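This report refers to the structure that appears directly beneath it.
The chains shown are only part of the set, and none of them has been moved.
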Amino acid sequence: MRILVANANTTEAITEACAASARRAAASGTEVIAATPRFGPAVISSRAENIIAGHALLEVLAQHAGQVDAVVLAVSHDTALEAARQMMPCPVVSMTEAACFTACMIGGRFGLVTFGNVETYRELVTRHGLAGRLAGLGSIDVAAPEAVRDPEGVAAKLLPAIDALAAQGADSVILGGAALAGFDERLKGRAPLPLLDGVACATRMAEMLVRAALPKPRTGSFAAPSGRATKGLDARLAALLGG
Amino acid sequence: MRILVANANTTEAITEACAASARRAAASGTEVIAATPRFGPAVISSRAENIIAGHALLEVLAQHAGQVDAVVLAVSHDTALEAARQMMPCPVVSMTEAACFTACMIGGRFGLVTFGNVETYRELVTRHGLAGRLAGLGSIDVAAPEAVRDPEGVAAKLLPAIDALAAQGADSVILGGAALAGFDERLKGRAPLPLLDGVACATRMAEMLVRAALPKPRTGSFAAPSGRATKGLDARLAALLGG
Amino acid sequence: MRILVANANTTEAITEACAASARRAAASGTEVIAATPRFGPAVISSRAENIIAGHALLEVLAQHAGQVDAVVLAVSHDTALEAARQMMPCPVVSMTEAACFTACMIGGRFGLVTFGNVETYRELVTRHGLAGRLAGLGSIDVAAPEAVRDPEGVAAKLLPAIDALAAQGADSVILGGAALAGFDERLKGRAPLPLLDGVACATRMAEMLVRAALPKPRTGSFAAPSGRATKGLDARLAALLGG
Amino acid sequence: MRILVANANTTEAITEACAASARRAAASGTEVIAATPRFGPAVISSRAENIIAGHALLEVLAQHAGQVDAVVLAVSHDTALEAARQMMPCPVVSMTEAACFTACMIGGRFGLVTFGNVETYRELVTRHGLAGRLAGLGSIDVAAPEAVRDPEGVAAKLLPAIDALAAQGADSVILGGAALAGFDERLKGRAPLPLLDGVACATRMAEMLVRAALPKPRTGSFAAPSGRATKGLDARLAALLGG
């Protein structure tokens, strides 16, 4: 089985880190390939960057349509997820949704901890229809590069944030954002709750869906688009929509 | 006051129709200018097209940042609305949200009627937090060009759909999609409920917000982005994010 | 255009303050007239007073039916709003609903700050169907007259309350209650979020609806009442219901 | 125990019918007295009438404050319920809320059937926080007087409406509106679901609350009002608020 891990920002180091995370999570027979968009934000931290990254991500996916068995979106905002799901001929799963659904199968409510502003994550969980299972959102005050430079310092900030989410009723905690990849392993045994890494969750969910071999819906808003006229798009993306 | 009516698809005829609709709705001192994206779908009818159109729309907006007093998004999917609102230094209002909020001030619950699949409109109303005020969604079985070629034929299909929404408890009906522009006037007196044209509603809301002269939030997820690094974007869009 | 600013309590000084606020917000061609009920509470601060004020308000409105182009309800509890909307032949908008819908077009979630108990405001936002967009409610511990006597003292209490709402995810803050009129201007530049004055928002929304010239629904629970038999009511109110 | 059955409209025949219904439902030691407002609508069928009736109802209640052990609001719109509850020194229960809570203790979801428009009942159930337990709303096309003149004709229309609500998942059906009083008995054995008469439910709930002898909250928005200044009100109502 061949899974594409598609980053939505243009930072190749993040693509590689996510691909490594996917490879650790993948079953032995799974081949993980990775891709980085041609254009867009270095890191997504505003709403406009997220929209632009959606286009960039769809362009990347179109290059791989028909050549992979599933796609993992390596972006914690689940950027362009429903669009990718409709457009691609194979299963598409994204980081945060996969972590949310995994969390729902190991406990009641879950928390999410990330860097910076949490409101777009609240919107994301609501978009997935899971607001009733969200115990709380936590934010730690560190810059993303610290996670690499001083992981124990970041861990020391994560642990009380996780405790606070436990006190709000969380049974597990999603690590939001690629910079926290690997902290599930680092904090195993130290945190009172299971920690969920989005790329790992999404990789396992993608494998699960490939094995399920479900047909695409032939009707409704997730049926594959066809015959769409476009202008100025990458040739393969245009072809996929126009086919 | 100068308002930009920004289409999200690349069909100039639709841009012009929306601009005309905005001009009819605008106050006497308001200048309406219009813009069409450089790239993207001819018409948005899949989720992927909507994402791509979001990028195209932001690019168009960036060309006008600082030169207009407000923006009307002339796209019934409210494409990239929150992103545009965060990014632009002026008020941004979109068709369907403006129609929804107008509907909320003239009755209790509202309906929406459109061509084709209604599920993305259900998601849109939910995204705006207004699911509790949605009485129902109706769909008429016509192709968009018929609205121009045989408006009375389309009217004959709209009226029973409006009656059905009234029976479901709607106090007003939003006309979803640019192809239904003008049908609010055509059906005035014939329909039992007020009909809401999205571009007209958004134009009036944009004027209202310009007059309100509210400052932008300086904190949170709608504070203006700055210092964002990007790659391969239109120069003005990149500058607006990087500024 | 002629807009009636109708107070729901019997304190003329508050009517005048609200009318002044409406005049500041109104467009140049708008004439603002004001009215105060004949009976009822001096200030609404219990649920019973709010109900009584509803009747008093409808009586005031009936005196002006047919003579004004729109009505602004100058009461932060949106007292009798839906009833007034059904009864009157012109648009009716109220303070807090207008502020809520304005807030929804400049950010994601909003907060509200007021004097005293906040629970009736929570019920009000829920009644408008907007619970999902409410970030939080704040209360400052001052008596209403202080707002006039020591505005800077009140400002000093408002600012941390606004900061607290920002921390809860608000992108704007509604100033609840007539006593806070003018604090949006006073705190401009000092608060991190846009502040919304209800009377100003409602005045602009009323102008917007007058310009929209939407017909009343002819069916459903907002269609104009007629042929209603009543007893002991003010003659014009009885006539409006019985007509 | 002495229970006041307070009508909110001015039609004494309806007051008497409701009092009779309360007496049938009451325990042997309960004395039921009845009261009709001095002013207001003959029958409530618009939103404005409902607001006016709220004031009229509070005035009636104030005449009895301190002289009754509980109040039953004999109005299917639960008019002024929360206000009456805050204002009165004794328990206050209303028709539809009592029927809803009774329904919740005999099944999962419930339906409601009434004459005419159902939307205000949908709002009412939502105001009580029970939207999740509402299976559906039904409307029968008869004028209220028919219920007296041709009860079997009305029964013949009620039965299919009840069946339709059963098919939507209702486990019981609330009879909405005083005109349907007694149809719970008339249809016993003929309808597949238990039918709930609001006045009877409220009378039993009022007795239950009297026996519970719970203190009033001393804080929050249901604590008794005091020291309120008013103008032009009935003397006892003014005294109750001002005390």
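The chains carry the letters A, B, C and D, assigned in the order they are written, with residues numbered from 1 in each.
Quick note on the criterion: contacts are C-beta pairs under 8 Å (C-beta built on N, C-alpha and C of every residue); 3 or more make two chains touch, one makes a residue touch a chain.
These numbers were taken from a predicted model, which means no experiment stands behind them.
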{"item": "Total copies in the full complex, given that 4 are placed here", "value": "6"}
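Note that only the chains that are shown with their structure count from here on.
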{"item": "Taking each chain's C-alpha mean as its centre, the one farthest from chain C", "value": "A"}
{"item": "Intercentroid distance (Cα basis), chain D paired with chain A, Å", "value": "52"}
{"item": "Chain B-chain C separation of Cα centroids, rounded to whole Å", "value": "27"}
{"item": "Contacts with two or more other chains, residues of chain B listed in rising order", "value": "82, 85, 108, 132, 169, 220-222"}
{"item": "Chain-chain contacts as defined at top", "value": "A-B, A-C, B-C, B-D, C-D"}
{"item": "Contact footprint of chain C on chain B as seen in their complex", "value": "25, 27, 82, 85, 91, 93, 97-98, 101-102, 104-108, 128-130, 132-133, 166, 169-172, 188-189, 192-194, 196, 200-201, 204-205, 207-209, 211-212, 214-222"}
{"item": "Residue ranges of chain C in contact with chain D within the complex", "value": "10, 38-43, 45-52, 54-56, 58, 80, 82-87, 117, 119-120, 127, 220-222, 225, 228-233, 237, 241"}
{"item": "Chain C-facing residues of chain A, complex", "value": "118-119, 122-123, 126, 131"}
